[in-house]
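For this view, one protein chain was removed and the others were kept in their places.
In this document, chain identifiers A and B correspond to the written order of the chains, with residue numbering beginning at 1 in each.
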Amino acid sequence: MGIICGLGCGTQAVYDALRAGKPAIGTVRHLRTSHTELPVSEVAVSNEEMIEMLHLPSDRVVTRTPLLGMVAFQQALRQSGLTDSVRTAFVNGTTVGGMEKSEQYYLEFFEGKHTEYIAAHDCGAGTEQIGRLFGHLDAMYTISTACSSATNALIMGANLIKSGKADAAIVGGTESLSKFHLNGFNSLMILDHEPCKPFDKNRNGLNLGEGAAYLVIETAESAQKRGATPLCELSGYANACDAYHQTATSPEGEGPFLAMTGALNKAGLKPADIDYINAHGTGTGNNDLCESVAIKRVFGEYVPPFSSTKSFTGHTTSAAGAVEAVISILSLTNGFIPANLNFSSAIEESGLIPVTKGVGDVELRHVMSNSFGFGGNDSSCIFSKIS
Amino acid sequence: MAVYIQSAAQITIQSPLCDDWFTSPIRREGRYFRSVEPDFKAFIDPMASRRMGRLLKRAIASAMTALDGYEAPLDAIVTGTGLGCIETTEKFLNAMLRDGEQALPPSFFMQSTHNTIGSVIAQRLKCHGYNNTFTHRGTSFDCALQDALAQFELNDISSALVCANDEMTEAYFQLFDQIGYWKAEEVTEAMFHHPTTEGSFAGEVSAAFLLNTQPTQQTFCRIEGLEVLFEPTDERFRQAVEALLGKADISREEVDAVVCGYNADRTNDEVYTRRLMPLFPQTTQIYYKHLFGEGFSASAMGYYVAATCLKRGEIPAHIRFKEGKTAQPKHILVYNHFQDKDHSIALLSC
Partner (left out) sequence: MNELISTLKQEIIEVLNLEGMTPDGIDDNAPLFNGGDPSVAGLGLDSIDALELIVLMERNYGIKLKNASEGKEIFKSVATMADYISKNRTK
């Protein structure tokens, strides 16, 4: 697996920051916006630095979203040792696409300037640029379901493999900050002007983040054949739709409930088998309440330890599902539950208290990761230790 | 498990929500056409649609038409869209560039995410099932279909609504014009048969298909399989075709026609000939983009046309691109590619 986000580049850097309890929520440096008052979790490196890291020609027409993707994609390939000797599909989740450049050059496009970025705008364009770092891909897919895009990419990849349409898949998502999305979320009045406080009674919204993460998935047989050692098992996953409202989750958290129970059913697990939930926990009034309600519906009296690591990484939107999948797997393999920062008092209606300080040396067998998107596109997945 | 296309509905630059295109098509010769819209009031009340751009209304109207009379539960809604609701995306972008980063309209932002289409359909149907959206340029619909088919194969679902939705705004038409997507001159039907330049003409597509596993009297056809490929070698392409035919247990000679995405662009069209001639030198070819135009969702109409021909048992003269044998069609391949990068090939049978 590979990852780049505000916390750093690579799984070790991300793990170290989580372990040290050091969040990466700060002020904008690269994004050109007048909203400097809004905290964000920006990736430290600039586009130019990433172009250099990736040894791309300096005049390469490429936007920030695929650049972040390429960095994480390459790490994932290196760790897995996957080559194109097996039929490999790439399933990428993204929403912003090339917007970071389109919003800069939009008016000039019509005057015939910077037109090379027009074809780089749509989501599929970035997928192709990233995918070309792999020898030869058998197929490419781009998914865009807002904040659950990367989790749905994981689900699609798993289904392609199980149905025999691919032998292996590289799955995940990438998203850069853009003025468009920052202002969009701001227009919905759900951005906190302070570091976000997921699951806190006085939570006040989310902080946007950016990043990318990818996982290489394959069947146990395929891994064995290649002599690769799998990190964990993707034991369950489910996608459901809240079908309630375009931006708000239903009060009873129907979509999140169906996603979590669906994932448990697929894994053949009971709620009590889950040792840690990496929650969606954006920090908005609506999400955290509805997710809490849904968690209580699924887990009843005994809610497992849970936390939202968006208090470290910000909300990396389309990449969040993959960023948090990587964090969940790091938790599982290291026996470490990361903290939910900035929490002080529980939401009255639910009374749920997240893990507020990182806990090490715990035995984790099954970790659940939640990703819920605008439009009620809700997905959950479960990572399990290989028994 | 066998998967059937039970119903299909379209809102395109042909007469909407009907199959007039099959018997009396509207001739489309030009550079840019917008969809012919039905009266949306029959599908959505004005209060519910007050924030919807026209693509959302088309998506709902086509989805509701495809589901007309269908009472059983729906397990999945999978949408393909290359650009999402680009009209509302542009509105938000223009407001931001014009007025600065203050007091921007949230409704436009809300609709700018691609999954708005699939989620609005789900809200309308109160469908809590699987919901996913693919946005992979010219193969967005094909990817969506592949998602549904994989889940049918795994017995995870037994019904699905698979849709394609893209609009082409004036502004986006101009942007694509800047990078050579459209011909400089009006596109005529003759150019499809003898393309000498690059570029096509723009259309818009909203299409919805209801798939399930129980054939009925109304069934259009069976989907034998679909292969989605990235830059396949000729060998990989041949392998994929053989796999499809093998699964259906038919020979190449038994394929009655191949639906191709010819669009009057010389480079685009040459790919179809190059890939197909070695495998299907004598087979009838069908074209459809002369009726529906080009766009990221256009490929969906290839399936629509093939399914309609199978249901009606004929291939009308105005969609025959290349004549082969003229038997009542039983097996039709639908072949589509985007810039010779993403390819998809499906086999439909009745």
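To be clear about the criterion, a residue touches a chain if its C-beta (ideal position, glycine included) is under 8 Å from a C-beta of that chain, and two chains touch if they have at least 3 such contacts.
Just so we're clear, the structure is a prediction, and the values are computed from it rather than from any experiment.
Asker: Taking the full complex into account, find the residue in A:H114, A:H245 or A:K385 that is in contact with the omitted chain.
Answerer: A:H245
Asker: Quick one: say which of B:G80, B:P106 or B:G138 touches the chain that got left out.
Answerer: In the full complex, the listed residue that touches the missing chain is B:P106.
Asker: From the listed residues A:S187, A:S307 or A:S384, report the one that touches the chain absent from this view.
Answerer: Of the listed residues, the one touching the omitted chain is A:S187.
Asker: Residues of chain B in contact with the chain that isn't shown?
Answerer: 46-47, 50-51, 102-107, 110
Asker: For chain A, which residues reach the chain that was dropped from this view?
Answerer: Residues in contact with the chain left out: 187-189, 245-248.
Following the convention adopted for this analysis, only the chains that are shown with their structure count from here on.
Asker: Can you work out the whole-Å distance between the CA centroids of chain A and chain B?
Answerer: It comes to 30 Å between the two C-alpha centres.
Asker: Note which residues of chain B are touching chain A in the complex, please.
Answerer: 77, 82-84, 92-93, 96-97, 100-101, 104-106, 109-116, 118-120, 122-123, 125-137, 140, 143, 146-147, 149-151, 153-154, 156, 171, 174-176, 178-179, 228-231, 236, 296, 341-342
Asker: In the complex formed with chain B, which residues of chain A make contact?
Answerer: So the residues of chain A touching chain B come out as 33-35, 90, 95, 102-103, 106-107, 109-110, 112, 115, 118-119, 122-125, 127-128, 131, 136-146, 152, 155-156, 159-160, 162-165, 179-180, 183-189, 239-247, 254-255, 258, 373-377.
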